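The other protein chains are all here in position, but one chain of the complex has been omitted.
Here is subunit A:
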């Protein structure tokens, strides 16, 4: 379900190869065996970073999206430029005790233990159409929690958007049936 900007059988967008080549793989981070997909090198290439944002903006312009929710911390880098370009509100979804004032929380499962994501009460109104943005989808646990928070507040989550997918972790199956749009699979 969903799609990505690179498909073997279709012509890929000409901006994609440069974006892919900007991603740096750091082995054994944060722990042994993990090949970390580092987007900071993408941010060091202004053209590639702009192309990344443009690809999302082109997809979501004119689709009546009034909310872009970005997951802390790297979703805070990609979400706001998209929100600004499509005229949507930006909502940060944060780790516990970072957001001041009244929040709602959603727990989710990690490989070992649990974590928690929070959203401000009143940030989203019922019926608003929302996009969830993060740099990467792995197991899908974080995005699933993000979707829950938005739906509990009455929003309609239209799609999840990430730069990178780790397809072998099958995160896209954990998105409550929501579609996923990505630019590339992990290197």
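FYI, a residue touches a chain if its C-beta (ideal position, glycine included) is under 8 Å from a C-beta of that chain, and two chains touch if they have at least 3 such contacts; residues count from 1.
Keep this in mind: contacts and distances are computed from a predicted model.
Entry comment: the absent subunit's protein name, as recorded by UniProt, is "adenine phosphoribosyltransferase", drawn from "Regulator of G protein signaling 11", "Nucleolar protein 1", "Myotubularin related protein 6" or "adenine phosphoribosyltransferase". Residue A:40 is the one among A:21, A:40 or A:61 that touches the chain missing from this view.
Among A:123, A:163 or A:182, the one in contact with the hidden chain is A:123. The missing chain lies against subunit A, touching residues 24, 26, 29-30, 36, 38, 40, 43-46, 49-50, 53, 72-74, 76-78, 80-81, 83-84, 87-92, 94, 97-102, 120-123.
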